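Read through the structure below, which is laid out as structure tokens, and then see the notes.
Here the complex is missing one protein chain, while the rest keep their positions.
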Amino acid sequence: MIKTFKEIALSLESSPSWQQKYREIMLLGKQLPAMPAVLKTSDALVPGCESKVWLYLDFDLEENCLVIIGDSDTRIVKGLLAIILSLYNGLTPEQAINTDAFAQFNHLGLIQHLSPSRGNGIKAMVERIQTMAEQKN
Amino acid sequence: MIKTFKEIALSLESSPSWQQKYREIMLLGKQLPAMPAVLKTSDALVPGCESKVWLYLDFDLEENCLVIIGDSDTRIVKGLLAIILSLYNGLTPEQAINTDAFAQFNHLGLIQHLSPSRGNGIKAMVERIQTMAEQKN
Amino acid sequence: MFNIEKIRADFPALKQLINGQPLVYLDSAATTQKPLSVISATEQFYARNNANVHRGRHTLSEQATHAYEQARQTVANYFNINANELVWTKGATEAINLVANGLTEQLDNDSTIIISALEHHANIVPWQQLAKRTGAKLLALPLQKNGCFDVQACVEFISQHKPSVLAITHASNALGNITDLDPILHAAKRHDAITLVDGAQAALHLQPNLPQLGCDFYVFSAHKMLGPTGLGGLYGRYNRLNSLAVYQTGGEMIETVTLAKTIFRQAPAKFEAGTPNIAAVIAFAAAIDYLTSLNKTNVYTHEQIIFNYAAEKLQAIAGITVYSNLENNIGTLCFNYKDEHPFDIATLLDGYGIAVRSGHHCAQPLMQHLGINGSVRASFAFYNNHSDVDLFIAALQNCLELLD
Partner (left out) sequence: MFNIEKIRADFPALKQLINGQPLVYLDSAATTQKPLSVISATEQFYARNNANVHRGRHTLSEQATHAYEQARQTVANYFNINANELVWTKGATEAINLVANGLTEQLDNDSTIIISALEHHANIVPWQQLAKRTGAKLLALPLQKNGCFDVQACVEFISQHKPSVLAITHASNALGNITDLDPILHAAKRHDAITLVDGAQAALHLQPNLPQLGCDFYVFSAHKMLGPTGLGGLYGRYNRLNSLAVYQTGGEMIETVTLAKTIFRQAPAKFEAGTPNIAAVIAFAAAIDYLTSLNKTNVYTHEQIIFNYAAEKLQAIAGITVYSNLENNIGTLCFNYKDEHPFDIATLLDGYGIAVRSGHHCAQPLMQHLGINGSVRASFAFYNNHSDVDLFIAALQNCLELLD
């Protein structure tokens, strides 16, 4: 079962320690459905990261919503990716544009992971999603 | 009339100000006999100086003494050169080796002019003279 | 308002005695003094945040990386360019070498490179070397007798020779003259020349808006802009920049390496091999912050007032020849006194605590053009005041008396 962002926020907020928070994040990563190997193209690979991070972006014209599939070879980045997906997957372009991942990550006490200096690709991912949302809007 | 080093030292020591000292030095330069143009070869030119400095070194076998002729296109360096000449010209190699220009310049309050960072070639000159003295000794 | 005494208090090195007299620092064209904020940024980095950048998952490394990349943005903003159009180098000299080297494959023996006799050696010799490597012709723009560009003749010269590359200074380091770049760069562009402007002297004084200037490349040195030694920068219009061949190779600038083959990253990373000068980059951002905290117009006005005051007093001394163009000048006075050697004048001025430079100023072709061996150069910055000028002129008069 994939958790909603609300559920994720709730469990992260109730984590008694940073260790527990990381445990939750890694658990979220584990629950993320595997990305089909065919989607793991070099185009999908977010460049310049120490960890491998793939992001596949599509747009469902009928439903007018973003389709996002992602994966990473590290547990922590995969967990963070799961949070991003819970924020954006299935949103209309307009909804996506109005979703502020930075504010949400800040709220969750995870803002440092959105720094480009982390080299984890999360920030680049958010930017890719926002770019697509703007194009489709 | 070329002054002896003793005379030079006396007049520099009695200078009431640094300005007067420089005046004396430049005067010494003026009194230095002109260097014959044929001796101003590129070999005689001390490299790496802002001012042009020529040094012609010879050895008088009969008298067993150093023959030094020098010139510069700046007044101050020419004056300093005159002091060096007054220290070394006509000495036997042994006497030259035992002459410590650094100590003498220090004594005269001119030691900073012997720093290689001055870029005036005076230190290089002393080294050339000492090298010849050692070869001929 | 521009409070000069408050500003001088920010520069600790200005507050010292040289040979028992207050330092009058008139050698800012060689290197500027540094404000306290730059000194303490360096200290803070080493005492607290010191770590290598880009490849570390730990807090110190992330803080250092963040500060380092923020600094790139700060400096990019100063020049109104994008951060990814700014390459860190060790100085203006390396920046020019990087470009000249990177253009090797783009020229051949049909090409022409145009420079000028006004240039600093750093903007001459790399182009000579490029010409030698490629067989290209190296030509110099027409200069008037006084060292000023004959702009109309330059434009014609460019149209006639249709250069592949034009490299020209924004301001002369020996004379301080500001180049009238607009018509020259326009002419170069009409012939699709790649243009490089040497901003080593101008970048501090003129705070140039680079996209507006319209050159392809612009180079500068941090140490001449209140920043630390060992750092410079290269601006390049992104496509032009990225099309240069890689320069140094090693860590940081590669995507993947096998023993057989290496894939490089895109600009600016591809030109930044090895551990960067992290402390200097961060301190340079502090320098730029300091500079932009002052009002640009006030700074420039003050500099010009001091410069004009000095120029007037200097010209009034009989026997003095001034080589600088006083009309369009960043604040540099290049002069000689009768036939006296500049070395003697500079040495004597030092006795009075006045720091000026003497010699050829790494501009031997210009000296040849002016028919002199060298000169005395007094170069001003916004932290100089009227008293500096008064002390300089009084000391100079004493020195000239000593020489007469």
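Note that the chains take the letters A, B and C in the order they are written out, and that residue 1 is the start of every chain.
The criterion applied here is as follows: a residue touches a chain if its C-beta (ideal position, glycine included) is under 8 Å from a C-beta of that chain, and two chains touch if they have at least 3 such contacts.
Fair warning: this is a prediction, and the values are worked out from it, not measured in the lab.
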{"item": "Among shown chains, those touching the left-out chain", "value": "A, B, C"}
{"item": "Touching the absent chain when the full complex is considered, from C:Pro12, C:Gly135 or C:Gly319", "value": "C:Pro12"}
{"item": "Identified contact with the non-displayed chain, of C:Ala117, C:Ala136, C:Ala171 or C:Ile288", "value": "C:Ala117"}
{"item": "Hidden-chain contact residue, picked from the options C:Ala355, C:Leu370 or C:Ile393", "value": "C:Ala355"}
{"item": "Contact set of chain A toward the excluded chain (per top definition)", "value": "18-19, 22-23, 26, 50-51, 73-77, 120"}
{"item": "Touch list for chain B against the chain that is not drawn", "value": "47-48, 50, 112, 115-119"}
{"item": "Chain C, residues in touch with the chain not shown (by the definition above)", "value": "12-13, 16, 18-19, 23, 25, 27, 30-31, 33-34, 38-39, 42-43, 46-52, 55-61, 90-94, 96-97, 115, 117, 120-122, 124-126, 128-129, 138, 140, 221, 223, 228-231, 246, 248-252, 254, 256-259, 261-262, 273-280, 343, 346-347, 349-350, 353-359, 361-362, 364-365, 368"}
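Just so we're on the same page, only the chains that are shown with their structure count from here on.
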{"item": "Touching two or more other chains - residues of chain A", "value": "none"}
{"item": "In chain C, residues with contacts to at least two other chains", "value": "none"}
